[in-house]
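One structure coming up, written as structure tokens, with questions to follow.
The complex appears here without one of its protein chains, the remainder shown in place.
The block that comes next holds subunit A.
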């Protein structure tokens, strides 16, 4: 399967580090900007402002219109090639980036829908309710809700602690009539992998966390293949 990730978090682009692609250069070809591939098989293509910054600590201090313009270019000028799925990672909010990416994608593509991520506590679901309204107002289908950071199992004694409360994701799904895709626990092995840009799924295939993410992925694929 050929997958692309478009990172439209211009102020805080995390995708390059998480996928361990270091500081590659973005080249142009006849069809536009060439995305950065994570492997020789080109199974995962990435585009992020992180690849365009000379200095990784450089702040992108842009107001909305400039962000909108770059996102428009990311959508129309990247030569993604044939992809089965394009994932778009967004910053928090319901503002320029979200409007820009949606408007530009809709010009030439069918947008299957949105996955909404929350953590269990009410302070989080309170904001995600507004994101749900954004989706409804912009005609964006909600593929489902994922509850992240859903409990922590102590590696020493296996006691489960609900550090960020419990159950909020499922309640939110019920309240808003959305699909509950599942929950992903807090896992230091996952956070360490992400830090080091390692492929968690290759390194820890037997973990409960992988099983949770995999199950969510399978449900999503079924959902987009059978709208």
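Following the convention adopted for this analysis, a contact is a pair of C-beta atoms (placed from the backbone, for glycine too) under 8 Å apart; a residue touches a chain by one contact, two chains touch by 3 or more; residues count from 1.
Heads up, the rule we're going with is that contacts and distances are computed from a predicted model.
*Asks:* Which of "Calcium homeostasis modulator protein 3", "Phosphatidate cytidylyltransferase", "Auxin-responsive protein" or "Nucleotide binding protein 1 (MinD homolog, E. coli)" is the UniProt protein name of the chain not shown?
*Replies:* Result for the unshown chain: "Nucleotide binding protein 1 (MinD homolog, E. coli)".
*Asks:* Which one touches the absent chain: A:58, A:77 or A:199?
*Replies:* A:58
*Asks:* Please output the residues of subunit A touching the missing chain, sorted low to high.
*Replies:* Counting over the whole complex, subunit A touches the hidden chain at residues 11-12, 14, 17-18, 56-69, 91-96, 98-99, 119, 121-123, 126-127, 129-134, 137-138, 152, 154-157, 159, 161-165, 186, 188, 191-192, 194-196.
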